[in-house]
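Once you've had a glance at the structure underneath, I'll fire off some questions.
Missing here: one protein chain of the complex. Every other protein chain is in place.
Presenting chain A:
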Amino acid sequence: MKDMQVRMPRPGARTRRRLMAKTLAVASVASLLSSTAYAQSVDVSQWSPEYIRSIAGTEEFDTAGHCADVVPLDYEGNLTYWWTGPTEASPQIEHEINDEFWAAWEETYPNIETDAQNVDYNQLLDRLRTTLLGNAAPMVVRLQILGGVEFASKGYFQPLAPEDIGYPTEDFWPGAMKSVTWDGETYGIPTNNETMAFIWNADIFERAGLDPEEPPATWDEVVEYSKQIHDELGISGYGLVARQNAGNTPFRFMPTLWAYGGGALDEAEDSPSYSDVYINNEGSKAALQAAYDMYVRDRSVPTSALTNTQNENQAPFIAGQLAMMIAHPSEYAKMVDLAGQATGADKEVADSVVENMRYGLIPEGPERRAVVFGGSNMHFIEEEYVDGEFDEMAAKAFACFWNSPEWSTKLAWTGSNPGNLAGFKTEWMKERLDTIKFLDVTTSMLPSGVPFPVIPEATEIMNIIVPDMLQNALTERMTVDEAAEDAAAKVDSLVGGGL
């Protein structure tokens, strides 16, 4: 990344350059779309671990060559970008790939000065809101899948479709495209799509008298297994997470809610209207009851669940003090990292946990098997809210590069799946499948993915109201019924425009 302060553009040069660049871009995108090189790459209807393996490594892509058609490689400009990148909790390989990406970007577009900020997952939304109010936002931002619609509905985002950066919309999951669509307009590019899976420690299962190779098939069984593990071994069974205003909570609780037939609104239905409140239906109450049973009745989950994010579950899991939880595909790589850092007796325990770590599908409920269709999307901010001028060509070059089949795959290495489905056909996908244990399990969960409601109120519902409901029930401030009704009243009021 270069120092943005160095270059001073000549008066008028920027305008001429932008005009020329726009013309070039329109012509090149039109030519790209008329070709078949990037027509729909993957047949989603055939989705299965076998299909994914069969297509991996079957095509080669030239990222620089493709992006050169969108924005010339010698383009001079500048870019500001915010995203949530690797953190201390991320496996080492993600840090390495991140470094590799920025080096490749600088090499491919050496004349685009880039100021990129890696912002904490739980702070990015708040920080963006604040800077938008002060017209000091970055040009490009990558947000969690839940975050975009709020800003699109307020007019902060520019219309942006995959075609604008040379990729067909068909090469992205329909659910992901839905998450970047507001009022019939597309406002972003899905960068990665993730569905989590269920991990467990086979050794703990065995010591607790459970089948070590069989995860709980239903959420009712999760409650039973959690209790049995706690009663037999005195450790936590299931890694419940219920912290407020932390994305981890809805990502881990909503699958249960949907599995029992509940929801915040009707987002789990085939054709959701986002106007019917489901959070107090029988399914939602049953899911809440399951959480209550584990936390209050059986005390079989961490007591600190109310203040924990998922990161705080990693330490007890690697220490063999937690038996099972919903987790990213990257959790395995993280555990391997943690085991590598452990010493003495801790190392022995950590190595044993890694050896006994298993991945399976997230349990089913009476209605369905469900998982949050997660991931992130890239957006362009409207020029008037950007700190400085918006450099459209630099933004497009960057979006093209980041969302290429190559980098879409590499940047999702351990934690996710490429947003650009063409990534599934690359050699890097094959390498991932060959080297990352359990990757096919998490990828198999994609068809069970349910996107969060695509309404501006979704962030508050998922990050505040749902965790509030959980906390109200788990602290016994309210009964399960009261907590559900209270949440329903809040959702109703919010969607109806009240406080």
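FYI, a residue touches a chain if its C-beta (ideal position, glycine included) is under 8 Å from a C-beta of that chain, and two chains touch if they have at least 3 such contacts; residues count from 1.
As a convention for this text, contacts and distances are computed from a predicted model.
Novice: For the chain that is missing from this picture, which UniProt protein name fits: "ATP synthase subunit a", "Sugar ABC transporter permease", "DNA polymerase-3 subunit epsilon" or "Fe-S cluster assembly ATPase SufC"?
Specialist: "Sugar ABC transporter permease"
Novice: Just name the one of A:R53, A:R129 or A:K437 that touches the chain not displayed here.
Specialist: Answer from the full complex: A:R129 touches the omitted chain.
Novice: Consider the whole complex, including the chain that is not shown, and state which of A:P302, A:G320 or A:P405 touches that chain.
Specialist: Candidates A:P302, A:G320 or A:P405; residue touching the omitted chain: A:P302.
Novice: Per the definition of touch given earlier, which of A:R53, A:K154 or A:K437 contacts the omitted chain?
Specialist: Considering all chains, including the one not shown, the answer is A:K154.
Novice: By the contact definition given up top, give the residues of chain A that touch the hidden chain.
Specialist: Given the touch definition above, chain A has residues 126, 129-130, 133, 150, 153-156, 236, 243-245, 302-307, 315-316, 321, 456-457, 459-460, 463-464, 468, 471-472, 474-475, 477, 494, 497, 499 touching the missing chain.
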